[in-house]
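The complex is shown incomplete by one protein chain, all other protein chains being positioned as in the whole.
Right, chain A next:
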Amino acid sequence: MKVQTKPGTAPRIETKTGADLLVESLIKQKVDILFGYPGGAVLPIYDAIYRARESFTHILTRHEQGAIHAAEGYARVSGKPGVVIATSGPGATNLVTGIADAMIDSLPLVVFTGQVARGVIGTDAFQEADVMGITTPITKHNYQVQHVSDLPRIVREAFHIASTGRPGPVVVDIPKDISANPCEDEYDDNFHLPGYQPNIKPNPLQLKKLANALETAKRPVILAGAGVMFGSASEELRKFAEKHSLPVATTLLGLGSFPGAHPLALGMAGMHGTFTANRALYECDLLINIGARFDDRLTGNLEHFAPKATVAHIDIDPAEIGKNVTTHIPVVSDSKAALQSLFYHAEFTSDHDDWLQHLSDYQKENPLWYKNPAKEMVPQWLIEAVHNITNGNAIVTTDVGQHQMWAAQYYAFEEPDRWVTSGGLGTMGFGFPAAIGAQLAKPEETVIAFVGDGGFQMTLQELSVLQERQLPVKVIIVNNGALGMVRQWQETFYEERYSESLLQIQPDFVKLADSYGIQGYRIDTQEEFIDLLPEVFSYNGPVVLDCRVLRQENVYPMIAPGKGLHQMIGVKP
């Protein structure tokens, strides 16, 4: 990969620009899809992309936020880093929400931002923004390229860092003169990162401790987080749970890591989790957390979290262990490696009949519930109906709000990596573009975006991408005429003062879809919905469904802020 450029010696081999080196590096990383938006500072890069257009698909979203959420959706279901390009200044700042979202939900992204030329950095030049300063706290790592010959190495490092260990977003800020100018120096892409050695195998001593704790535990429970899926360890998790008769609760992001219909599945735990999952965490004497970060929406008031339990925590990020919950058995490891080794360390099998019976009684007595008037659409019913017609096999993305929680509760997944939602940041506007990325990653799969009438309006401009690419995403607007989750909190905690949470005026979503050349339907009753669904799901193209659901419906059960897992409200009708 050396370029010979001795000035004056003929014949001169054509020198590559920084942009060429970037494109070469992307090809080397087997990138096949880019999400981006052009602008002044990335013109040289876009020119190189034009030259290499046979090598990539570039998805031109209609807003940089759409590009980065699409890249997140792509990354989540494909397991490969999502790649984003945006221009300097406003292009870069429009990415900030998505970078923060990917950081907190551990999604691998490599984000390239244009920057003003090196000579004018720091002079408040046109479209200059301090991308390094802005993105440092919300990236796993970031770079500003200072020498064009560093570019190939930096790109390789960026992909390595983004996709190994605990995944996360890496930003590479490229000054315009770097991408535009020829590279006169020799370069290679060898790298050495002595401060970054993430592939940690579990410590056998800790695993032995965990096995011992498991042998004597009477009321053990597994909490499965997204780390199970990042480690591709769902199969190992299922076998481990079955071998030791361990009930499994999942976090919001961990949905799908364990089969939803499995007899040992307790469903989601946390603020809107099932009564049984939360009670299991509350009453257990051994809690085995695999790849979850004990987020406050999961734990509720920490004082009441797993008060009687020995806590074991398997996580690839040592900083997550002991951060929020005192941990007795820390296991720094990739989830798969830890589970595989546990088969050796815990050779015994266990049954916990009394405990499982106790939990199963809870399940029978306190299932998820909603009142079904049989005519109007109830949001929970809607999710169940979609679950039924897709056999629980679709890839489902959501936006943020009530519909997100209902989807989490009622769309049970049997397989991993089919659930795409913004958990840590709770980013409205995420769901629809994420579905675009997911569909591009899995063209043959059914992809559904459940969105709220509020959040959809934050990124609906990406309907253009559906139109342009004829992506068969099914957008299901759970239309309750409100910022429903806000309205629910105002009803519950602010004496029904609905301050700025009711959406009196809305676009005609059917006409809106139509203007993008996309089929749209408005649905008001259960009957209409059931009649239409087969057509919607057999049609191989994009559809927008404006589903008018009961407006006053609330998400239950619930743990109010400050309360413990044992203090759920709305457990029974």
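As a convention for this text, a contact is a pair of C-beta atoms (placed from the backbone, for glycine too) under 8 Å apart; a residue touches a chain by one contact, two chains touch by 3 or more; residues count from 1.
Just so it is clear, contacts and distances are computed from a predicted model.
Here one chain is missing from view; checked against "Acetolactate synthase small subunit", "Spermidine/putrescine import ATP-binding protein PotA", "NADH-quinone oxidoreductase subunit F" or "ABC transporter permease", UniProt names that protein "Acetolactate synthase small subunit".
Touching the missing chain, out of A:57, A:146, A:212 or A:470, is residue A:146. Within the complete assembly, A:137 is the residue of A:90, A:137 or A:367 that touches the hidden chain.
One of A:48, A:161, A:246 or A:420 touches the chain omitted from the figure, and that residue is A:161. The chain omitted from view is touched by exactly one of A:239, A:308, A:323 or A:572, namely A:323. Within the entire complex, the positions of chain A that touch the omitted partner chain are 132-133, 136-137, 140-144, 146, 161, 193-196, 200, 203, 317-319, 321-323, 326, 330, 332.
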